[in-house]
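Only a portion of the chains appears, each positioned as in the full assembly.
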Amino acid sequence: MRHVLPVLTVVAVIVAIWYAAAIWLNAQWALDTAARQDRTLGAAELVLDTWSQEKPKLPAPHQVVTELWQTTVEKNVTSKRSLVYHAWVTLSATLLGFGMGTALGFALAVGIVYIRVMDMSVMPWVIASQTIPILAIAPMIIVVLNAMGLSGLLPKAMISMYLSFFPVVVGMVKGLRSPSRMMRDQMRTWNATRGQEFLRLRLPMSMPYLFASLKIAMAASLVGAIVGELPTGAVAGLGARLLAGSYYGQTIQIWSALFMAAAVAAAAVGLIGIVQRATLKRMGMG
Amino acid sequence: MTEGAIIDARDVSLTFQTNDGPVHALRDVNLSVEKGDFVSFIGPSGCGKTTFLRVMADLEQPTAGTVLVNGVSPEEARKARAYGYVFQAAGLYPWRTIGGNIRLPLEIMGYDRPVQARRVKEVLELVDLAGFEKKYPWQLSGGMQQRASIARALAFDADILLMDEPFGALDEIVRDHLNEQLLALWARTQKTICFVTHSIPEAVYLSTKIVVMSPRPGRITDVIESPLPRERPLDIRDTPEFLEIAHRVREGLRAGHAYD
Amino acid sequence: MWILLGILAWAGGSALNVWLARQAPGRTTALAVPLIFGVTLIFVWEAAVRGFGISPVLLPAPSAIAARMAGSTGVLWEDFVQTVIKGALSGYVIGCLAAFGTAIVVDRFDFLRRGLLPVGNFVAALPIIGIAPILVMWFGFDWQSKAAVVVVMVFFPMLVNTVEGLRDTSAMQRDLMRTYAAGYWTTLLKLRLPAAMPFIFNGLKLATTLALIGAIVAEFFGSPIRGMGFRISTSVGLLALDLVWAEIVVAAVAGSAFYGGVALLEKAVTFWHPSQRGQS
Amino acid sequence: ADEMTLQLKWVTQAQFAGYYVAKDKGFYDEADLDVTIKPGGPDIAPVQVLLGGGADVMVDWLPSALAARENGAPIVNIAQPFKSSGLMLTCLKEHGIETPADFPGHTLGTWFFGNELPLYSWMSKLGYATDGSEGGVTIQKINFNVDPLLQKQVECATTMTYNEYWQVIDAGLTPDDLVVFKYEDEGISTLEDGLYTTEANLEDPEMVDKLTRFVAASMKGWKYAEENPDEAAEIVLENDATGAQTEKHQKRMMGEVAKLTAGSNGALDPADFQRTVDVLLSAGADPVITEDPGEAAWTHAITDEALE
């Protein structure tokens, strides 16, 4: 109760503001339509109209919820009109990209921590790499990968990887460096090898950092998968839904795809949170 | 090399290069420790006690002079796992149980599993922590953690024990108790112990040899061989001999100090 | 021939860096090593493009990009002003200030914190590519909508960091304030804000890269006929890839400079923090 | 069967019905081809895909194809299924624009990515500045939908006869609320959906043979689609992976597209080509192409053979 009540309150306030904003943003269209049909709208009519337009500037919450319901529960999950199907397409690219990004980030972090040259030369470029707008080069990446015979899941996953390796590098470099001087000296007095030092000291010590980075990486990875879907020909996936919605001005469809994406992200991040709690608990750090 | 010396330092100097210029942590330190000695290092804060211990442990390289441990260089001694080191703070790994922490060096050194289990049990009993094997460090009081950290250094067969203010964080009663136990252990195992402390009574009570140091640049101002017998009940601390050595240590310390 | 040269450059660059890294650390090596690394990378790129005869409409050579940059300074500057100065910077300032203010309110009222942060986490998970078209629809095509996208992007990372930072004081530090009978505002000003600075700067640094990316990406969904995102998205269609890459270079340089500037400021403000004193 | 890949200029819709029909009806199979159709999207430059080796043929508009040629992409038109242009400018009547003479002072929205070229040519032909200065028009980039027109962010917007126009109508406006200017009627039309391949492909006899069979089968598909528009629309819908297209819209689109393909047997009419080039060359201060590419940009080699 302590946790639910505040959240519910905030959500209620947001929904109220949302309905009000829907009136404000959609009123013009309602009035224009009425004017074209030589009708005048009463206040109540106006409000009801703004909450039930087919292509509103801002769809009302219940419109989005209805759309979500129709495209998830009422559709067969294998249907191309099912959001679950599209979410799965996106999620599979997200997970693959997340896996690759985590692996790459992890490898880079280990390199940076253990190899001096890498420590000095790589980090500034890793930061610079993230200032490149990925959306700008995503189509080119996809084309080039296609030219190399890679298509389908992998190009999307590569873009996910590009976005998700960064938080992992930053977090893991910090985490792998978090053992204190004394802890490292202890290992030295026992004449531990580098491998032993890594497995028994640096790695466990970096776990909290790892999980924090993984959560960010997962969210970034989802964004990457969606970005990667935009130029692949808008075939399937939440990105394709967003895009198709935007071509045809289907705002309700955009919003429901958007919420689906956020829900997928929240679920994936939540899952990491559960793994985190279980792991840290097993490590006695819960 | 002095005959039979297990640790032999000749003209050891160590200078740290820092942003504010060089810090002379040790200058021309000469010391030799025989096998089975209990050596205490005492001196004002920042005089180089920890640094000297670290040099012996090959955690720091002297900028001049030579050190021999067991007749070889500190590096070789370290690789031969010749010593156990107890740090100033307990430094237990929070993700391992007390047992797991003590087992850690044994795992690294490749002891067999049954041997590991036996040793862990033994040293836990030695430091009065039997029954706490499955607890995590944060479930123990500071004193108990410190004892676990001592147990960890005792778990494997090192001839030399280097201890850096292991009892600094404890109250007097617990400290007395651990002092007694440490003496008993030392008598039983015949280990050579180098022990850093700030407490004059502690130094006098424990040691066969007390090394008094003065600050920056850290040098040895006095080495006092204790005439006390090896067998020492706690109330030896009220004897005149004890008070006299304590007095000498205090004078030595005061000489090196800025006050008075 | 070019391929061979590329391999040679790669080997030479890494060897030089390995050698440099062994030298005594100093300001110059700390700067030179990443620089050499970058130059090597660019050279290998050039060699690969020439050696494999890659079509300029797929990947232009660095030399072509450089030539284009020199030739189109006017366009690049116009786009820079539109996207970075008007869009990213204003959004960054508004977003960070708003988040900061919200953080202080949220921190003050625990009810808000427990209600707003979970919802905030959910909102932060909304992909910007979904939000950007909506904001462009609401705020129009010009830089205001770009700033709005940036505000949305930087708001939550900044909020979360600031709230966390404001809570990052030890019990003893707070008790000390209590013994002085210090009020809420005094404690905030003299204790909690200074203590929060490392976290706040974490948020500010993170927000710099987000701001630039946000402003550029938002331009993909509607813009006047200038701006870096506009230029990139439309030039691809005309296959003027050298211009596309010229814009990307400007973006990367501007982004790195922005990040570096904030990092410098951080060094000046949180000089006291162990992470800045370089003792690990 | 020989494998081939076709890169479309846009998402799956009736605009490309001919190819989907040819695939679905087995025309490609008959020609011993196994064709993969790749849908396009707003950020896909089909030329890049073609040159990168991701496709053997692409659908593109002539203006952007010529612009790409000037930027160093060796591409050649091998067939031209679309005879006339479906491009138009649609204005809301309430803004008071009735003839091109009313444009000055108004905001015209267009797609970019190469699609802005015909509009720029037109404005320069009319003698209007496009930078928003006095006596000129303001040009605004809009996305590939009609929202900016409906939300009144622009007063006129580029639409296709077969697609966006109907979106405006679907949004609740009537033809009476709108004023439309067809490029075809203004005499500034440029050639739209044509088939292109690389110069290298044309030098390879085996490839030429494949392309010939492909063009022949595709045109068969187009003619079938013209005659059976509803069935063609159904086929398109079945091939749409996004599940976003609607039957009503696609059937209507097929009907409009059929008007544009009518009159083309697949061979490029050199006169149309020359008109397009002239329009593009006339585009004011910042012309799209700076010189006439001449006959190197197209060939009848394929269609001559295919349309035997």
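Every chain is named by a letter (A, B, C and D) in the order it is written, and numbering of its residues begins at 1.
One rule holds in what follows: a residue touches a chain if its C-beta (ideal position, glycine included) is under 8 Å from a C-beta of that chain, and two chains touch if they have at least 3 such contacts.
Nothing here was measured: the structure is a model prediction, and the numbers come from that model.
Engineer: Write the complex's composition as a formula over the displayed labels, counting all copies in the file.
Structural biologist: Number of copies per chain kind in the whole complex: A x1, B x2, C x1, D x1.
To be clear about the criterion, only the chains that are shown with their structure count from here on.
Engineer: Quick check on the contact graph: shortest path length from chain B to chain C, in steps?
Structural biologist: Tracing touching chains, the least step count from chain B to chain C comes to 2.
Engineer: If you tally contacting C-beta pairs, which comes out ahead, C-D or A-D? Let me know.
Structural biologist: Most contacts of the two pairs: A-D.
Engineer: Taking each chain's centre as the mean position of its Cα atoms, how many Å separate chain C from chain D?
Structural biologist: 39
Engineer: I'd like to verify one number: the distance from the centre of chain B to the centre of chain D, where each centre is the average of its C-alpha atoms, in whole angstrom.
Structural biologist: Chain centres of chain B and chain D, defined by C-alpha means, are spaced 84 Å apart.
Engineer: Using mean C-alpha positions as chain centres, tell me how far chain A is from chain B in Å, no decimals.
Structural biologist: 53
Engineer: Return the residues of chain D touching two or more other chains; collapse runs of consecutive numbers into ranges.
Structural biologist: As it turns out, chain D has residues touching two or more other chains at 43, 45, 48, 52, 143, 147, 151.
Engineer: Please output the residue numbers of chain B that touch at least 2 other chains, ranges allowed.
Structural biologist: Expected reply: no residues.
Engineer: Which chains touch, pair by pair?
Structural biologist: A-B, A-C, A-D, C-D
Engineer: Per the contact definition, I'd like the list of chain D residues that touch chain A in the complex.
Structural biologist: So the residues of chain D in touch with chain A come to 8, 11, 38-45, 48-49, 52-54, 143-147, 150-151, 167, 171-174, 177, 240-244.
Engineer: If you look only at chain B, which of its residues touch chain A in the complex?
Structural biologist: 54, 57-59, 78-79, 81, 83-85, 87-89, 91, 93-97, 104-105, 107-109, 136
Engineer: Show which residues of chain C lie in contact with chain A when the two form their complex.
Structural biologist: Against chain A, the touching part of chain C is residues 14, 17-18, 20-22, 29-30, 33-34, 36-38, 41, 58-59, 111-116, 118-119, 121-131, 133-134, 137-138, 209, 212-213, 216-217, 220-221, 228-229, 232-233, 236, 241, 244, 247-248, 251-252, 254-256, 258-259, 280.
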